[in-house]
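The complex appears here without one of its protein chains, the remainder shown in place.
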Amino acid sequence: MTSLAKKISELFTKDIEIVEVKPKPYSNPYLTGIGLGLVLLLSFVIMGRGLGASGAMSSLVAFGVQTISPEHATSNEFYKEYIGDGTTNPLKDWLVFEVLGVLVGGFVSGALAGRIKKRVEKGPKISKSKRLLFAFLGGSMMGFGAKLARGCTSGQALTGGALLNLGSWIFMIMVFAGGYAFAYFMRRQWL
Amino acid sequence: MKNILSKLSLNQKLGLIAILLGLIALVAGNPFDSNEVKVNIKDIALSTVKNSDKIKPETLAEWLIEGKSDFVLIDLRNPEEFEKYTLPEAENIPLVTLPEAELYRNQKLILFADDNLRAAQGWYILKSKGFKNVYILDGGLEGWKNNVLFPRLSSNPTKEELSQFEKKKAIAKYFGGQALTDSGKVETKPEISLPASSSQQKTAGAPQPKKKKREGC
Partner (left out) sequence: MNAPFFKFGYFNTEISLVIAFIIGIAFGFSLERGGFGSARILAAQFYLSNMRVLKVMFSAIVTAMLGVYYLGVIGFLDLKLIYMTETYVLPQALGGLILGIGFVIGGYCPGTSVVSFATGSLDALMYILGALFGIFVFGEVYPLIANFYNSTNMGVVRLPEALHLPYGLVVFLVVVMAVGAFALAEWAEKKFAFRNPENEK
């Protein structure tokens, strides 16, 4: 009886090994970059504008503030820009739809490569909760900085960079500068 | 040569292609408009045939009253003449500065001056640069005065001319002019320069009013 049970359990464990999808390695970065550049070019040719991401988040915030307190939203210059004259939903925005696409595209690519996994990305020397805290902190700094700079790496660095926009290049250089300068202080989180 | 090329890795080949494209860029020219253009004279000659390059003052008057905003009115005269009187919502771009003017190819451009001459010259300049939607206000400001501001009723009007004249009277009034019944010699320059002429007028470009059409990121 036990040998039979053993045989059966072996069968199952074998299957599990095979079924576990090994995540594939990432693609050649240069080719990926060229692909990304072509997507950007397509956006220029079709829409006359580039990509972006932080703008969609801003629309979301504006929408949220407007829903919770319309008077507060309209009294503030910043939110007003996203709400306009109140006739269109701030979420009916090119960038919002584009970011929704990013969600889908990212998911599809990850699924095809076996990289979908609930996880917390972090270095070996830091705890999960600390990492989550840093993620939130980093995100807020990024949100604030992106608004100051009128864009983020997708909008300013990529789009503006390709168009040789002076402000975008200044921005891009400062992003790298900031990252490298501060990397030392964050080494325990990543290394 | 082939040997060297085949020994390069994919990445190195890509880098080489990039540098090559960059080198060509050194001599390929300026992607923005330059002052030297290649003119297709046949196309230009052809586009005059159907008179589709002209706009009648009456038509323009109707558009303005209807509030259409899909066109840009360009006054090609010099600034002093522009200040004295111009068409409602017109932009002043003296003919001599037309080649450098910030005009967008996706807009309807209507050129005018005192009569057709300068407008035709401007028309040719823009057509040479490849603009497709350029029009001449037929008769220029003279035509505008005679047909819109001070429409004249002939001495023996037909019934149709009479009814049309009523409409012309209303239009004339709208623009600050006055209908004439017959000989009325119009010498008095219409001081009625719509003050609107000198003001803003950045309607150029996105017709959408400030509806929060941010294109930023």
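Going by the order they are written in, the chains are A and B; count residues from 1 in each one.
The working rule: contacts are C-beta pairs under 8 Å (C-beta built on N, C-alpha and C of every residue); 3 or more make two chains touch, one makes a residue touch a chain.
As the structure is a prediction and not an experimental result, all values here were calculated from the model.
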For subunit A, the residues touching the chain missing from this view: 25-27, 29-30, 32-51, 53-54, 57-58, 60-62, 64-65, 76-79, 92, 94-95, 97-110, 113, 115-123, 131-158, 160-183, 186-187, 189-191
In subunit B, positions touching the absent partner: 11, 14-15, 18-19, 21-23, 25-32, 102, 104-106, 130, 215-217
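In this section, only the chains that are shown with their structure count from here on.
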Residues of subunit B defined as touching subunit A within the complex: 10-11, 14, 210-217
Interfacial residue positions of subunit A with respect to subunit B in the complex: 28, 30-31, 34, 49-55, 81-85, 87-88, 90, 93-95, 150-152, 154-156, 159
